[in-house]
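Left out: one protein chain. Kept in place: all the others.
In order of appearance the chains are A and B, and numbering begins at 1 in each one.
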Amino acid sequence: MKFKGVKIAAVIFATVFLLFFSNDFGLIDIEKTAIITAVAIDLEQDGEYKLTAQIAVPEATDTNTENLRAQISGKGATVGAAIKNIGDTSGWFPQLCFCNLIIVGNGFSDYNLIKILDYFSKTLRIQDSALIVMAETEGAELLKLSTPLDNISSFALQKILLKNAGLNRDVAVCDVKSFCTGYYSDAGSSYMPLIKVVSQKSENEKPSAESVGGENSGGENASVAGGGSGSSGSGGESGGAKGDAIFNADTTALFLKGKKVGELDADLTLAFTALTGDFSTSTFEVKNVDLGGEKLNYLLTVFSCKASRSLSVSENGITLKVSLDAYVKISDTNERFSDLEYLKNLPLPSYVKQRAESDFTERITDLIRTEIETGCDFLDIKKELYRKHYSYYSTYKNNFIENLNYSVSVNFTGQK
Amino acid sequence: MNFTERLKDNVAAIKKRLNSDDIQYKEIKIGEKKGCIVFAADLTDKSAVGELIIRPAADFCGTPNGDNIAEYFFSPETEKEYSVIPATKKIAGGSCALLCDGVNFALLFGLKKFDKRAITEPPTSTVIKGPREGFVESLSVNTSLMRRKLISPALRFKYLSAGEFSDTKIALCYIDGIADERLVNSITEKIKKAKIDAVLDDSYVSKFLGEHKASLFKQIGNTEKPDVLAARILEGRVAVLVDGSPIALTVPYLLVEDFQSPGDYYSSSYSATFARILRLLAVIISVYLPALYVSAQLFHLQFIPLSFLLTIVNSIKGIPLSPSFEMFFTLLVFEILNEASVRMPKYVGMVVSIVGGLVLGETAVNAGIISAPALMIIALSGICLYTVPELEQTFSVLRLIFLVIGGSFGAFGIIVASGVLLTYLVSFENYRTPLLAPFSPLIVKDLKDGWYKGFTVERRLSPISLKNVNKRRIKND
Partner (left out) sequence: MIKQLKTRQICFFYIAILPVIKFFMMPSVISGISGEDIWISVLINCLLDFTAIFTVYICLKDQDGDFFTLTEKLFGKAFAKTVATIYIAFFLLKTVMPLNEIKDYVEMTLYITSPNIFTFMPVFALIIFVCVHRLRVIGRLADGVLIIALIGYAFMFALAIPNTDFEALLPVGAHGANNIIRGAYISQPWFNDCAYFLFFTGEYIKGKKDGLKIFASFTLSALTVIFFCILFYGTFTSIAFRQRFALTEISKYTTVINNTERFDYLPIFALLFTAVFSLALPFYFATDLIVRFFGVKRNLAAVIISLPPAILLLFFEEYFATIETFITQTASGFFLLFGTVFPTAAAIVMKIQLVKENKIEIQRG
């Protein structure tokens, strides 16, 4: 580099230096940023959206490492407008890049969900890998709940969803991308977990959101709740006692063209995840097996599983063959086994095998029936038809459900 | 101006140029004629003057003349000097001059003697395993160390001098048959052409050996250890030893050589490779971490994991400085402490570390002037840089540049700046040797001593990156 070059470099560096010290560029100060961890969207009476954002408020002290949470709501005719409203009324700049959970309130049951979820799929400022769930109540209620699982309720909910996705497979997890992919596919079908709140105190005594946080300062309405022994914001919980609500996500809501058309209960959700995902490491119960008049229960763990859905198409119709082959072990039971049987790693008795197979066959059959009844192609039959039987696609694309025949085969094998 | 046959005139001519109290003029008798010895009192070995000049002069029989005087006086280093100016220079440099009436030259005896520092382990490149001797300030000691390392007739020293006032002796050291003769000539030319008043240290020489005068990057390698220098000249480099400096310069220079510690060659290939990769990672962390941290805080919150982001927000609450200014301020304090710890007398060094580490650091965090993550990042960055001490200054400046760019333009600015840096480095050549070799241009055979340090027996060839003449390091069986 010549000295002339050095002079030019010095001038450039001086300019950059000036920028560095004066840097504002309309930057949003990190402290004025609302780190949104979850949003809940509810439909208001007037047709507008109420968007409640759960914000992580860093308030850790030396003695308490937990952070506070705050809920701020905004209203708007579109999701974007509701988010903007939060910023306008709270003074915080809503930052959605950490938002990993979107809760849709029960008010949207008859509503085309893509109208609200499209915002999250379009904008680059939010992860479209954010999970979506539908609440059995208002979406905001879920965020306001206090749970023993985590100080921040959305984190608790995510724990359930992700843990289940990783291990138990009894939740049909869905993210923005999956929902939109399903919606924009030819079948227009999608699904998401339906969240139910369960109180640990007693089944009848449901936790109330109002008991957790007040509603005051902030946007449309705002509440702050604290955890641990740390100080809490106004309207927050005192004493650091955590609530008793836990979440249940084993029911699945089904959507056709964005509208809710049905539900899969816990048994069917498990069968669905067994067929569509990796069923290994999952556990399931086989109840009330009659053995000489005694009713016995078993918990089976799946060690390996091969599930397949094959479609054969002809002029006469479509035949769906579903088969599930799994290697299972008894994890727990109230049957007394002999020491020798324990030494042999608990073989799968034929009565348990038969019962488990018939249970699962029934579940899968019900699953297919649900698809036929609701028209929601969550089993991706139309997709399969398009991809592997394209020559018949035009024939059956509008009536594949009417022409659907099916057979189910389930086979569980145990330790030999 | 030349000497004449008149002693009085010759002494006067020298006195005119060497009019200094430490120069002694002693009249003696050489046979039937008068003579005079001239020497620097503190630089010349007086006992040798007595033994080799004064006593033989007293015993001289007959009339000394230009023919017999040079043969009579016996010393390993004698030369005739007919010219006054070079003779005065040599007297000032420690030689003893003998002038004799009727003789038109000065007989110069190389009797330089002064106190030298003992050979010790260099403080900047200590090793756990391997030789611990280091160069000293005396050129003759340094050349002797090299001769001891490489007892080969092919080892060459080429003496030059530079500096109008210092007339510093410089020795080029290379191995004939391995080093490229053109490289030796090129360096010789550069040293001869150097216009400088004095060469007080090797760094003066390195400035005019470098081909890019304003470059931030080192262009000349250096070492304080004879074993390292021997290894480098065996690869075809040319070393430059400067009288008065304990550091030997080596040309050409590859950036990777500063990531190679002498200890790497005395330990196993695995640990040396691991250490080199660690050094590289440490330098990358050191240069980029402060910049990335500031840019993430200012522009890209999504890069920071949520839990860490909450910690950061917690820790920066109430801090009056912006993230970029905070990091700059912390870095500035670190550099000041660094500078102070180097310059301060050793007995107060401990105070600096206590004041710097505890008082400034912890209290600044507690007082809410800077945040704990910023302090941690600067501390980590500072420590990382010392894994490659030779490049500490270069990377310190780069760290500052990247910090300013990161704070002004964000991560994309850092990417662009890295692109400019890479382009600059790949285009950078010194003595026809690319700085980034053997990585760019990629020289696969040289990768055996790059980040990966191959087994010694594996390295049968000298680096191709260097323009050496003989590539074969080890002969095949």
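Note that in this section a residue touches a chain if its C-beta (ideal position, glycine included) is under 8 Å from a C-beta of that chain, and two chains touch if they have at least 3 such contacts.
Being a predicted model, the structure only gives us computed values, none of them experimental.
For the chain that's not shown, point to the residue among B:L360, B:A417 or B:L466 touching it.
B:A417
List the chain B residues touching the unshown chain?
Residues touching the hidden chain, for chain B, are 298-303, 305-306, 405, 409-413, 415-420, 422-427, 434, 436, 439-442.
So that we can see where the missing chain sits, which residues of chain A does it touch?
12, 25-28, 33, 93, 95, 97, 100, 121-122, 124-125, 127-129, 162, 165-166, 175, 177, 180-181, 184-186, 386-388, 390
Just so we're on the same page, only the chains that are shown with their structure count from here on.
Could you grab the centroid distance between chain A and chain B? Build each centroid from C-alpha atoms only and quote it in angstrom.
64
So in the complex, the part of chain B that touches chain A is made up of which residues?
212-215, 297-299, 301-302, 306, 309-314, 316-317, 322-325, 328, 401, 404-405, 407-409, 424
Quick check: in the complex, which residue numbers of chain A touch chain B?
Residue list for chain A touching chain B: 1-3, 5-6, 13, 16-17, 19-21, 23, 27, 30-31, 33, 35, 37, 56, 58-60, 67, 95, 97-98.
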